[in-house]
Structure formats: structure tokens, C-alpha cells
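For reference, the structure is listed below as C-alpha cells.
The other protein chains are all here in position, but one chain of the complex has been omitted.
The block that comes next holds chain A.
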Amino acid sequence: MHELSPAPVPVDVLNTLTQRLYHEARLLDAERFEDWLELLCDDVGYRMELKRRRFRADRSPPAAVGVGVVFNETLARLKLRIDRLRSGFVWAEDPPNFVRRVVSNVEVEPADAENEAIVHSVIVIHRNRIDGLTRVFTAGRTDRWRHGKQGWCLAARDIALDHAVLHDSNINVFF
């Protein structure tokens, strides 16, 4: 771990990646999904695992088949979700909801690959949906960003949602 003595990343990398996260948030708030997809690497992995609530001293073994996921997406599956949202038939999103993302606690550290960086961040997604119904999702994110010919693209995102019980009837948003 680099926790105690993080290897330095160049200031311009820190700046660029932090701006990328803010830019992403603004694109998604505006439902500019196709522009958002441009920021993703072709082999992107986009994951959110289900939460567990166990005693610290719990002795039970890990789940045999897996814990299950909220998101386990490739680029094709993200496009599938966007096709659904773009279909004009997702009634929960019409009229459009007021969605605003706040991204914070950005930390950048070197990755094993020279052209990659690990980026930690926190995202809060505020949604005002039906009349006064307001819901807020909070999640931590650990990303791997890769630098290539087109600049930085998102190679992997692991999202830790901070809700054991989802307090809304859908997750029609990207984190």
C-alpha cells in the first residue's frame, strides 16, 4: 500500500484526472451519455458489488458462487443501459429528474502499469424525482485510468455503495 508514503504523481496528472472526474459528473448530470462513453476505454470494467452486513467476528465462509452485483458492466452492457434510457420508454425518467453529482476526496496514486493511475474518489448523487421525493446515494470509487493516444480513459471503476438497503425504486444513474 502507498498509504503512508504515497509515491508522488506529477501535479499535471493530478489536475488532469481530477478535472476528468468533474467533467464526467457534469456530462452525466446533463445525460450526455454518448460523450461520457468517449471517456471510457474499450475494455472498461464497471462494477458495484452487493453489500454485506456481518459481525466483525463472523466465521462464515465467502459465498460459493459470488456475492452478486448491482453493476458488472462492459462497454457493451453500459451501452445497453444507455439504449434503455434513450428508448423514450423509461417512464420513471420522464419528466426528467433533477440529478446532481458531487465528486470529492480525490486522491491519485501510481498504478503498476506506467501509463495508468489509480484514482480514489467519493461521489454523492442527489436526485429529486417525483414531486418532493428526494434521494441521495453515497458511494466510494476506486478507478484505474489509462493514458493513451486519446488522453486519459477510464479502464476500471469499482464502486462501493454505502447503502445496505436501497432507499429508492431504481438506480437509473451512473456513478
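Note that a residue touches a chain if its C-beta (ideal position, glycine included) is under 8 Å from a C-beta of that chain, and two chains touch if they have at least 3 such contacts; residues count from 1.
Quick note on the criterion: contacts and distances are computed from a predicted model.
Participant: Refer to UniProt and select, among "Ion-translocating oxidoreductase complex subunit G", "ABC transporter ATP-binding protein", "Aromatic ring-hydroxylating dioxygenase subunit alpha" or "Lipoprotein", the name of the complex member that is left out.
Facilitator: In UniProt, the chain excluded from the picture bears the name "Aromatic ring-hydroxylating dioxygenase subunit alpha".
Participant: Among A:A30, A:V69 or A:A113, which one touches the chain that has been omitted from the display?
Facilitator: A:V69
Participant: What residue numbers in chain A mark contact with the hidden partner chain?
Facilitator: Interface residues of chain A facing the absent chain: 48, 50-55, 58-60, 63-72, 77, 80-81, 83-85, 87-92, 129-130, 164-172.
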